[in-house]
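Would you mind keeping the following structure in view while I ask a few things?
A protein chain is absent from this complex, but the other protein chains hold their places.
Right after this comes chain A.
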Amino acid sequence: MKMNHLLSLGVIGATLVAGSANAEVRDIRIGVDVPYEPMEFRTPEGELTGFDIDLGNALCAEIGIQCEWVVQGWDGIIPGLQARKYDAIMSSMTINEQRREQVLFSDPYITPPSAWFAPGDVEIGTPSDETLEGLTLGVQRGTLQDNYVTDMYGDVADVNRYATADDMVLDMDSGRLDAAFLDFPIGKSTLLDSGAGDYKVVGEKVTEPKEYFGEGFGIAFRQRDKELAAAFNEALATLKSDGTYDEIHATYFGEE
């Protein structure tokens, strides 16, 4: 009797997952914070697009599951994962030890440097305690750039923390900010390539120390979803070897 029930449950279960190639991994929702060009943003028509979105969709297709994107503000993005509002985060999230205590990371899928950006008419030497003293610096609240700038220059400069990168660009346009510290690709596309104003990169691109800048961007999962992370790692390796990854990379960052 009991066996029969179990058997029929199994049959139903098997039918339900028949659409996916991998029986352990279900369709999932992925949390993302927009806009953060060119990693994730909306087209003028309102469609989500960007490097993360395209790569995420390609990964899901490779695994054989349906992925739905959920837009979530950055400063609540990890609590949202734990509250099961979505099952993964793919939103330019840098892998570091602090975050690793909260979430399980995939292998890094891209490693971008951070950089200082300033309006063209602002004269700043190579960033240091002396050159940044008394200036107003912009960062996005809760980012690794926020931690880095707060710890390195919080005592000598004013640090303005913004909820979105757009607010920061607006204050840079208006002359309220002397410099902003951003992921390089994001700064390049929102400031340098936007044609909105005259901006420049100040100093070298920054990737050290590792305790702030981590090991690159990773997809975050809940700690217990080990199979899901493994499936994404496997798919990422496949896309990197078959050239799909390079194609997507070239779309957003151009040829290296």
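Just so it is clear, contacts are C-beta pairs under 8 Å (C-beta built on N, C-alpha and C of every residue); 3 or more make two chains touch, one makes a residue touch a chain; residues count from 1.
By definition in this document, contacts and distances are computed from a predicted model.
Trainee: According to its UniProt entry, is the unseen chain "MarR family transcriptional regulator", "NADH-quinone oxidoreductase subunit D", "Sarcosine oxidase subunit gamma" or "Arginine ABC transporter permease protein ArtM"?
Mentor: "Arginine ABC transporter permease protein ArtM"
Trainee: Can you tell me which of A:P35, A:G64, A:P108 or A:G142 touches the chain that was removed from the display?
Mentor: In the full complex, the listed residue that touches the missing chain is A:G142.
Trainee: Any idea which of A:Q102, A:S194, A:Q223 or A:T251 touches the chain not displayed?
Mentor: The missing chain is touched by A:Q102.
Trainee: Which one touches the absent chain: A:Y162, A:F184 or A:Y199?
Mentor: Per the contact definition at the top, the residue touching the missing chain is A:Y162.
Trainee: By the contact definition given up top, give the residues of chain A that touch the hidden chain.
Mentor: Those residues of chain A that touch the unshown chain are 74-75, 78-79, 98-99, 102, 141-142, 146-147, 160-163, 167, 170-171, 173-176.
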